[in-house]
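A quick write-up on the structure given underneath.
For this depiction, one protein chain was excluded, whereas all remaining protein chains were kept in their positions.
So, chain A:
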Amino acid sequence: MTAPPDPYPENPFRINVSESQISQLQQKLALTVLPSELDDAGWAYGSPLPDIQRLVTRWKDGYSWKKYEAELNDELPQFMRDITVDGFGTLAIHYVHKRSQIPNAVPLLFVHGWPGSFIEVRKILPLLIETSAEHPSFHVVALSLPGFGFSDGPTKKGFNVARYAEVANKLMLSLGYQEYVTQGGDWGYYVTRAMAVEHGGKHLKAWHTNYPRSASAIHPLRSPLKYLNHLVKPYTVSEQAALDRTAQFAKNGRGYIEIQCTQPQTLGFGLSDSPVGLLAWIYEKLQTWSDTNTYKWSDDEVLTWVSIYWFSRAGPAASLRIYYEATRSGDRDITTATWEVKVPTGVSFFPKEFHLPPRRFLAFGNLVSVAEHTEEEGGGHFAAYEKPNLLVGDLRKMFGKTGGAFGAVTGKNGYN
């Protein structure tokens, strides 16, 4: 008897950067001109020269893109699918998709941010898929957002967060996942938040983030008791440290965001033309946003992250536009929307995230799961990549038999 036709046929994809692209990169690297640096600059002025020198040398001689491309292809089953977006035509969307052995595993969509990519799912994927009587299992989908990785970039102005959310939702539906849950940080937070607001209850059944940016719940009129409590209850040591870190980043770490939000093309010319320019721009974030006490980036790891941008289908300049469009549309506004999210919500706090509101600030409509990780446990902005075990642990608790989002997806609770 023949197998029934696959109701949701997919188009397999393998990354295959051409020789001419690789040799063009090599030609440019060979002509690299590096800037000077002040004596004892360290990290004060940005990416340090000795680091960048070392990375460029490695990129030129020794780093093999093809080796890491093959590893990605082996680990991450990838596909392409055309998704039509209202008013924007059809975009070819690149995504990772791997199913659990258990048919009623929980369908989960992972959404990356900037300067991340689909690669951020690589370590949590095997853990999420894993089946056990002790914890739920997941089917995992991780897309490259339009303009990132090997997805098409939008070709018209105005592709704001709601459009990214539309792509993600349509992708899940097209794979037969009428109900699903999401996990995301950085832009993944904004995109999944928009999905939760738009499709929450109907399609998106639960929502987890490691980058909670919400309006403060502390409001004299809306929550007077909370407000009074806030006035008298001092911050804990770790809350204060988190607030200090948040303030420090807000003050000193936000140059990149202003240019990406206002004149992305002006920046984009340099990032498109100069591999070392792109490398330095991204490297600074990888180091300063992660918990370098507990996670050590290898040079090849950094170069692979950056190469994904360099070899991306839409080019590095396209990836900046999400900032511009979201700003123009008011999508980065955090004062609305989170109150309206009524689906079960889970939050994980990692100590070296750069925006870390105290727990009492959280203003989500239905918060069912909060995980706070200690300094010792570690973890920063790229939680799925730096601390896959901790993040998956948090998801297993949230969706597990005693978790606040157990059974969120009808008939798919993740157990046999």
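Here is the rule we use: contacts are C-beta pairs under 8 Å (C-beta built on N, C-alpha and C of every residue); 3 or more make two chains touch, one makes a residue touch a chain; residues count from 1.
Everything below uses one rule, namely that contacts and distances are computed from a predicted model.
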Study note, to complete from the structure: Of "Aminotransferase class V domain-containing protein", "Alpha/Beta hydrolase protein", "DNA-directed RNA polymerases I and III subunit RPAC1" or "Prolactin 2", the UniProt protein name belonging to the chain not shown is "Alpha/Beta hydrolase protein"
Check your understanding: Looking at the whole complex, which of A:F79, A:F118, A:W281 or A:Y295 touches the chain that is not displayed?
Key -> A:W281
Review point. Which residue from A:A44, A:A133 or A:L231 sits in contact with the chain not drawn here?
Key: A:A44
Review point. Who touches the missing chain here, A:P107, A:P146, A:G188 or A:P264?
Key: A:P264
Exercise for review: Pick out the residues on chain A that sit against the missing chain.
Suggested key: 24, 27-28, 31-41, 44-49, 52, 153-157, 252-256, 258-259, 261-274, 276-281, 284, 314-318, 321, 324
